[in-house]
Structure formats: structure tokens, C-alpha cells
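Below: one structure in C-alpha cells.
Every protein chain of the complex appears in place save one, which is left out.
This part shows subunit A:
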Amino acid sequence: MDNVESAPDSPVQAPPSSASSLPKEQSQVELELRLLQALEFYPPSKLKGVHRHFVLYGLMEYLRKSLDRQFSADEVLQLLDRFFNLEMLKPEEDEKDNFSQGEEFSLPESFLNKEE
């Protein structure tokens, strides 16, 4: 079965995404490489703040696209755990901008203009 690049051990059947432990067969190097690439877009520091679920989603999507299989949130977190101590991460400072002020809600103009 010739698929992607160099898979020394052939991962013929991709394990289901709900697997809680990562397959040992997958080319470790490629997996880790892709993860590190993904971190360019989704820095680990964002994994602590209020955006963390969407950052994680982004990572899941990135890996799914580049490795062509589903990744569960847990898998991704486990992967990250190899490189980072997620407990020790400090949340981004940026968040203060968005959530500290009690700014009044307002509808975009286009919504209100829809009224005939």
C-alpha cells in the first residue's frame, strides 16, 4: 500500500479517533513534526486562555488535514504533553483586552437595516 511518504511500519488501518492512546505505529517523526508546524499558527500559550477550545480545534484540524486522519482532542493534548508541561503554561495577556470591559452589546448596522 503506497500512501504517504515514508511510513516504515505500515499503518494500514488508521485507528479510530476515539482511541485514547496514540498508535505507536505511526511515524513518530512525522507526527511530531506536523505538530510542531501546527504550533506556528496555534501557540501553546493560547491553550490556557479563553480561546483554548478553538485553538485546540485548530490543531485538530491541522493535523487531520496534514496526516489525513481524525484526531481527538485528547490525542492532540497527549501529543502536546510530550513537548510541554501544559500545567505550567501561563495564559496569554491579550485576553485582558477583550473581556475586561463591560461594553454594551450592539447589533451590527446591517441587522437593523433589514427592517423595511
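Everything that follows uses one rule, which is that a residue touches a chain if its C-beta (ideal position, glycine included) is under 8 Å from a C-beta of that chain, and two chains touch if they have at least 3 such contacts; residues count from 1.
Throughout what follows, contacts and distances are computed from a predicted model.
> When one chain of this assembly is omitted, its UniProt record names it as which of these: "Auxin-responsive protein", "Chromo domain-containing protein", "Transcription initiation factor TFIID subunit 13" or "N-acetyltransferase domain-containing protein"?
The record for the missing subunit names the protein "Chromo domain-containing protein".
> Considering the whole complex, not just the chains shown, which residues of subunit A touch the missing one?
With respect to the unshown chain, the touching residues of subunit A are 17-18, 40-42, 46, 50-58, 60-62, 65, 70-73, 94-95, 98-105, 107-112, 114-115.
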